[in-house]
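A single protein chain has been omitted from the complex, and every remaining protein chain is retained in its original position.
Lettered A, B and C in written order, each chain numbered from 1.
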Amino acid sequence: MEPLNLTVYNEFIHERQNEFVGKIYPDGIHEAIAAYMRQQPGLQVRTATLDMPEHGLSEEVLASTDVLMWWGHAAHNEVSDEIVDRIQMRVLDGMGLIVLHSGHYSKIFKRMMGTTCGLCWREDHGRERLWVVDPSHPIARGVGQYLELPYTEMYGEHFDVADPDALVFISWFEGGEVFRSGMTWHRGKGRIFYFRPGHETYPIYHNEGILHILANGVRWARFEGNSETVGIGGCFHTEEPLETLSEKEYEAGDLDHPDMG
Amino acid sequence: MEPLNLTVYNEFIHERQNEFVGKIYPDGIHEAIAAYMRQQPGLQVRTATLDMPEHGLSEEVLASTDVLMWWGHAAHNEVSDEIVDRIQMRVLDGMGLIVLHSGHYSKIFKRMMGTTCGLCWREDHGRERLWVVDPSHPIARGVGQYLELPYTEMYGEHFDVADPDALVFISWFEGGEVFRSGMTWHRGKGRIFYFRPGHETYPIYHNEGILHILANGVRWARFEGNSETVGIGGCFHTEEPLETLSEKEYEAGDLDHPDMG
Amino acid sequence: MEPLNLTVYNEFIHERQNEFVGKIYPDGIHEAIAAYMRQQPGLQVRTATLDMPEHGLSEEVLASTDVLMWWGHAAHNEVSDEIVDRIQMRVLDGMGLIVLHSGHYSKIFKRMMGTTCGLCWREDHGRERLWVVDPSHPIARGVGQYLELPYTEMYGEHFDVADPDALVFISWFEGGEVFRSGMTWHRGKGRIFYFRPGHETYPIYHNEGILHILANGVRWARFEGNSETVGIGGCFHTEEPLETLSEKEYEAGDLDHPDMG
Partner (left out) sequence: MEPLNLTVYNEFIHERQNEFVGKIYPDGIHEAIAAYMRQQPGLQVRTATLDMPEHGLSEEVLASTDVLMWWGHAAHNEVSDEIVDRIQMRVLDGMGLIVLHSGHYSKIFKRMMGTTCGLCWREDHGRERLWVVDPSHPIARGVGQYLELPYTEMYGEHFDVADPDALVFISWFEGGEVFRSGMTWHRGKGRIFYFRPGHETYPIYHNEGILHILANGVRWARFEGNSETVGIGGCFHTEEPLETLSEKEYEAGDLDHPDMG
């Protein structure tokens, strides 16, 4: 099989501005994730950050990206609308998209969902337990019945997203809340996976269980569909019918025609 | 039950520029539909057009609209982005939205779907037959097994929309194509119904069967859900947990902590 | 609107054999629920129990039942297969079905799902909190953001059911688990609602919040769809095509025919 080209985007701000966060992710969240992914067979990994030209997401990079992973928190609005348009079109054309934690509020995720993507949240160092609710799903492979995280930021319902194709994980939080933490959608030819765990003040992306799920997600999100289908990217006029049409005498606007009753 | 407030939007262009269309809909497509809806028990009907201030869709009008019906074709791009934002927020807050025919390419529908909403099409006066494929759905009530239209514009797959909650009608076309012609979604608290039949050069909105289905759609699209839920319209910080949290010694960034493995 | 005919089925065993349960539900769970439903406008309520002839679910009763509510626990296997067949056919023909708590393991629910309907459970007097995750849904109307129950039996994932049309409630449990507690499906023309809270040793069906949700469920489950559709209840041979077929020279088995390549 061809290698899978993964691009990990991170706005890369907290890590450089906040001492705690910098201790956890000295090279940035993107590099923590990329380091793990580079060890996966068949993956070729690049990273991109907000401050790069075109945020590191040029036409060329996206055209050669099979799956794009997205982390953002402090600077969603600094992402250019033009590049959001570009990403959306690539997703509709088959690029996988994996949205992490606070990326729920990114322009690209809101664009794909059509909703506010709002939720409830609290930083409380509470425990989280992600339960597998769709054991048929490849993203849950090798996870056991649940994954436990000792300290997390809480995200609670209602999470204002479109209903998913598959609900893979539901989180239990020590503080009394629940959350649909792993969900998948497809839009056009592209697959989308949202995965909740995170927050820059916790070493979530050093956790083996989390990284394992993300790697499952990357493999799942790769396009394996039908590349010939039109309709995506525009309205297509089809010149000729596929079947012979019956003869009709209709003229537009002929309200007296017997068939117009 | 309270009256249901329906607002029918039409860009109202073809009817004033094209003689044929003007013969079919002398007062505009919106008034043809509104005339039927005004005869339905419990409906209060207003109309809105592109050339009105704020396209007739002011904050006040939308706030008092239970269901908005949308027809557009020639002037999708003349609809103000600010008003599209406004409509989207009202849908997420519970307003129903019914999108007609060429409205598939409207800003508001593309916004709600997250996709291009592209499709294939051909004006060929061919026959169309809409088959009921979800007989449990209120929108299909009283339709019979199928509805036949003698002359229509063809819309064919692939139709690039988000997968629906319910697929109510599939169309057969004389020229050899099929189309998912009646689909429903919900986004946030609001319900959405797309209904394919139309085209300004056919008297589709004088057809009793079509108007019957649209009236079913209007009644179905009214909000009957939960108005107390937060999450829609923003991210909400919840001050206090609902449960007592266990004591923890975690300090953000403490990678040496035994639980951080 | 016509009155809605509700039939509440209860196996009615624990209440007569267990002193505690008998204190909570002296007339049976069915009568506790029926008493509340009889006060709802437009509802006509009957009850049925296992020990009645045909379990109280004769052809006549089912034919005149709009919505059937089901509670069972100790005697699932004593329900006659013939009556399960009968209920299934009525659901497919449009009767609503509401399955309560331990009814997840009833013959009729397993029949409708095609799965084992297994789950994890523990009687621990723990707290439960049902979060609304689909605020667009009529069953969540008037519930607030969540409903809290002080003492319940725990049901945990994985719950082996078919993916629902709508996931309305997710439960948080004090002991660390989550559960998809309110889900809806449709099968044929009929609507199905599973609602988790219960257990005969808790006064769950005296709780106003629970009864409110059940009444929402009853109203939602009523058939409002298309009664003319065939396909349900059998395979139908259609004598004549709706369109004129092209002439063909095919004879079955003619492998030399040029089109057979």
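Operating definition for what follows: a residue touches a chain if its C-beta (ideal position, glycine included) is under 8 Å from a C-beta of that chain, and two chains touch if they have at least 3 such contacts.
Just so it is clear, the model here is predicted, and its values are computed rather than measured.
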{"item": "Option touching the unshown chain, where B:Met113, B:Ile170 or B:Ile192 are the choices", "value": "B:Ile170"}
{"item": "Touching residues on chain A - with respect to the absent chain", "value": "94, 127, 129, 132, 134-138, 140-145, 165-166, 174, 186, 188-191, 223-232, 242-243"}
{"item": "Sites on chain B contacted by the missing partner chain, in the whole complex", "value": "129, 131-135, 145, 156-159, 163, 166-167, 170-173, 176-178, 180"}
{"item": "Those residues of chain C which, in the complete complex, touch the missing chain", "value": "19-21, 23-24, 88, 92, 105, 111-116, 118-122, 124-127, 150-151, 154, 156-160, 162-163, 165, 174-177, 185-188, 201-203, 206, 229-239, 241-243, 245-246, 248, 250, 252-253, 255, 259-260"}
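Quick note on the criterion: only the chains that are shown with their structure count from here on.
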{"item": "Most distant chain from chain A, judged by the mean position of its C-alpha atoms", "value": "C"}
{"item": "Chain A-chain C separation of Cα centroids, rounded to whole Å", "value": "34"}
{"item": "Whole-Å gap separating chain B and chain C, where each centre is the average of the chain's CA atoms", "value": "30"}
{"item": "Chain A and chain B: spacing of chain centres that average the CA atoms, whole Å", "value": "25"}
{"item": "For chain C, residues contacting two or more additional chains", "value": "129, 132, 134-135, 145, 166"}
